[in-house]
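Here's a structure for you.
Only a single protein chain was left out; the remaining protein chains are all shown in position.
And now, chain A:
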Amino acid sequence: MGSASKSGRDHKHSEPDEAFNELLKPVYKGKELTDKIDTVEDKWNLLPAFLKVKGLVKQHLDSFNYFVDRDLKKIIQANQLILSDIVPDFYLKYTDIRVGHKSNASPDAPIEVLLPPHECRLRDITYSAPIYVDVEYTRGKKIIMHRDLEIGRMPIMLRSNKCILNGKSEEVMASLNECPLDPGGYFIVNGTEKVILVQEQLSKNRIIVESDEKKNIVQASVTSSTHERKSKTYVVTKNGKIYLKHNSISEEVPIVIALKAAGIISDLEILQLICGSNQKYQDIFAINFEEPLVKHNIHTQKEALLFIGERVKTIRRFGAPKLSKLEEGIEAVANTVVAHITCEDGNDLKEKGLYLAIMARRVVMAIENPKMVDDIDYVGNKRLELAGQLMSLLFEDLFKKFNSEFKMNIDKTLKKPNRANEFDALLTINVYSSHISHGLERAISTGNWSLKRFKMERAGVTHVLSRLSYISALGMMTRISSQFEKSRKVSGPRALQPSQFGMLCTADTPEGEACGLVKNLALMTHITTDDEEAPIRQICYNLGVEDIRFVDFSSIHVAKSYTVHLNGTIIGLTKFPGNFMKLFRFLRRSGKISPFISVFANSYQSAIHIATDGGRICRPLIIVENGISRVKEEHLRKLKLGEWGFDDFLKNGLVEYMDVNEENDSYIALYEPNIEKTTTHLEIEPFTVLGAVAGLIPYPHHNQSPRNTYQCAMGKQAIGAIAYNQFKRIDTLLYLMCYPQQPMVKTKTIELIDYDKLPAGQNATVAVMSYSGYDIEDALVLNKSSLDRGFGRCQVLKKHTEVLKKYPNHTKDIVSGMKVDAETGEPIWQHESLGPDGLGEVGLKVDSGQVYINKCIPVNAGDSMLGNNPNMPNYGMGNHRETPVYYRAPEPSYIDQVMMSTSSNDQSLIKVLLRQTRRPELGDKFSSRHGQKGVCGIIVNQEDLPFNDNGISPDIIMNPHGFPSRMTVGKMIELISGKAGVLNGSLEYGTCFGGSKLEDMSKILVDKGFNYSGKDMLYSGITGECLQAYIFFGPIYYQKLKHMVLDKMHARARGPRAVLTRQPTEGRSRDGGLRLGEMERDCVIAYGASQLLLERLMLSSDAFDVDVCNQCGLMGFHGWCNNCKTSEKVIGMKIPYAAKLLFQELISMNIAPKLRLGDVF
């Protein structure tokens, strides 16, 4: 029971979060506690309560907490002993492990981290805490206990329970330069923020039945995964017969032989197990009895084991004992096939046989009815792998390596015949402690997860946390990446699955190759961590399940009797499935077992499945009993008063978590009035089908669905506020909006994720009309005065890092001061923005070509230290060469911050942050929240723009052609709601499946003297005349996207060329040329402009003068043919340098290309 109650307790201790407390205050959003509580409306308050305990990135934090608190201990236990091959008495035993705490530390002592997270970011250090172990070992004859031995450092996930920010108030956060709204859930490794993305996988240790109807193949497979190994076992059909297939068995084993090997010897029992009394199944299966008997003459278990043992591919590890064929067979059946079920008794392999028989039965069922296969895209068949699980795999691998190296060292020392003093194992252990720290650090910083024991190499596990905007960071934390190959053209895994409802966001997925493979979590989800199996198994027996070990096989597939499976493995039989599930759920609802354990029945398989494994997505639902919702008015009142939290709802059995499988087995009402007699659950809030990013869209239910998907991609590119500590950060690239505004039309999601506190956009007054002709193809017309007032203005901050190196000969890099003009005494132009210390002065402008770090490196850095004594008189400034850092950009920048510090390897680190303030210009990209992007086509003076009766002119004019094909009705409603809100002085809501009603908004407009439809009469700014049509006019929230002309504009007349080919370089960053590509070339050819072709492809590119000898056809040099030893027939001509290069390369390969020249005219 320990596990279950523990996770319950964890929730209670969750940090007091100011942000959410506001929602629980007596008066919130104009609603008071004394207001009437309407259960239909107010049950949504469960959502903020859920997020208060769970948070948006709780899945990462839970998983990491589980790893450091429990998984580590399990790993230590599994790899507890180190023994020596040399001295049999020697042992070293790990007894405990802790992260960040010494054994004597009080529970509320601060975690031992070196530096607070923000300092780690600034100084390029890893945010980590020490890993302490307690060991017990022998020294001579004595047994010594040693506590708090550090074996390495563990990178700490921010906001986890090992992070110093855990449970801290906003004030403390501020003092640590942390943003209280930052969700955490990432690591800081060498100063960069790294996220371990959630990985989606097919569930482990479950039978999956697939069929290929064309090839007439049915197969049941199970991927067994234990701490030690991973392998896949198949039960397949071949020519109508069923075989067992496994990688380590060289040929397919007839299923009957496999079952006999596992101790199910009699044919009667095999038939009973697989077919039951079903005549059709018996007919399908009967053929399988023939081959073992006739071809292989196998009757007994021993014969069958020998049969398998002879076919095992033995990969003998060093030192492993040699086994007889019979033993090989036992080993294969007991430990290799379906490896996650371990048979500890080699004489009793029936459990394994039972599992194989169930696999075979599923195959038989699928042969009889091809619909009885599993859907591998069904979310219930998927598991999500989180940071904690990945870290645990990695740590175990590193720990094993650490132990084996340590053991080898011990053996080496013990082997020496006469040791001077008594051997103390711990003296050498510190040597290896860096292996664990570095291993963890390297994996997180490169994203390469290589696990020796599974022979697994996975790249791209971690990503740099995108800090483009608050939403992009948040979006990254909820992202799920699939293991599927992106290049494969498959539709199944990419399609929207009905089982995704409420678990994975239906809108948020990228376009293009990763479409449908990268997903996002919905707003109200939880990902389970592993729970103990054994207590649940015992509970099942206590609830009347018959132990499968004592069940007569003939009674397994009897009508009305259900098999009970725990995490895919059969444990028993019950004749009262309904009653059993009722009781089991009762225990869960009353908090006796973990709320995340799911139970559901599969009537096709006559099976009850109980799942306790980690990685299942689940979400809370309100329990409905006898057609009445269990959440009543009084409960919601308690919630409002703050007496109850979300966990009280859970504990009192009003709300429960459902995973996808169990959800599939229940009848869920969307709204309370829809509840029927058979309803089992009620949604808390339908808008939670969307995730955090899609939740920003107002009225998304009125939009065409791809538009919402487009917005999800664009919302992450919007420039806005990043965090409260944004001005303290020194990031490689940071975009900040100068005057961000919260949207006029909000959603409940926006409030829940605090987007209103860190917004990315501004409320622009939009007129939907045509203007000037510079608004085609979605281009926008911007009001110049609005830009003057700060609309769309943003700052771009770029970091430059410089390290002052130290060299082996005791010389080091230095920063020298500015150079001064001899006459005036003023600094020279290049050094104008430098201070006396040789670093740029904060606040000064740097133009292109000016220096902002005047670094000098020693001339003799490579010399040996013997010849160059630093005490020698000429040692000093004269020995350094200037290598200044120049600023190169079309627009000047200002120096925003200069930081000097030392990094982890003791070298000086200089970081300079350069700032540019940009106002929108032609070509900058904007978008509304409805997937409607456009670039600025023209900037118009305010006096020329249309205006209304109140003299208001628009900030943006949008072309009405943007609407018909896009069908973004939500945008229109946003405008009306926004306009009503402006007139009314209120913020309106555009929450999905709800929000402010259009009728109400129109009412406000009419009351304030406007047209109900949001249209206004405008006057032309140019003629002053009234426009001929009423114009749809009002505020729409616009985002400025990161794509700006300044970063993209590029032109070149002359410039650098590549060394090898002498052709112009490629790309803006290298000041490259603009390519006249193949298709352009074809056009020029078709047009017949041969001279243009010659000019573009050769003269302006890599024209080269060569001397060709018309006698031998080879190239000469300086009018001389070295081949013919004459200058007689050498002719000069122009060819592309690339052609010349090709000729030379061919010559080097013993192919002589010869040129025969003739006169054209």
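We adopt the following convention: contacts are C-beta pairs under 8 Å (C-beta built on N, C-alpha and C of every residue); 3 or more make two chains touch, one makes a residue touch a chain; residues count from 1.
FYI, contacts and distances are computed from a predicted model.
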item	value
Missing subunit (named according to UniProt) among the choices "Protein YIPF", "Very-long-chain (3R)-3-hydroxyacyl-CoA dehydratase", "Glucosamine-6-phosphate isomerase" or "DNA-directed RNA polymerase III subunit C37"	"DNA-directed RNA polymerase III subunit C37"
Hidden partner chain, touching residue among A:Asp134, A:Asp148 or A:Glu327	A:Glu327
Hidden partner chain, touching residue among A:Ser103, A:Asn216 or A:Gln538	A:Gln538
Sole residue of A:Met408, A:Val558 or A:Leu1157 that reaches the chain not shown, by the stated touch rule	A:Val558
Contacting the left-out chain in the complete assembly, out of A:Asn247, A:Ser266 or A:Gln483	A:Ser266
Hidden partner interface residues of chain A, rising order	1-2, 83, 265-266, 268-269, 271-272, 277, 299-303, 319-321, 323-327, 330-331, 334-335, 342-349, 534-535, 537-539, 541-544, 547, 549-550, 552-555, 558, 575-576, 579, 582-583, 586-587, 590, 592-593
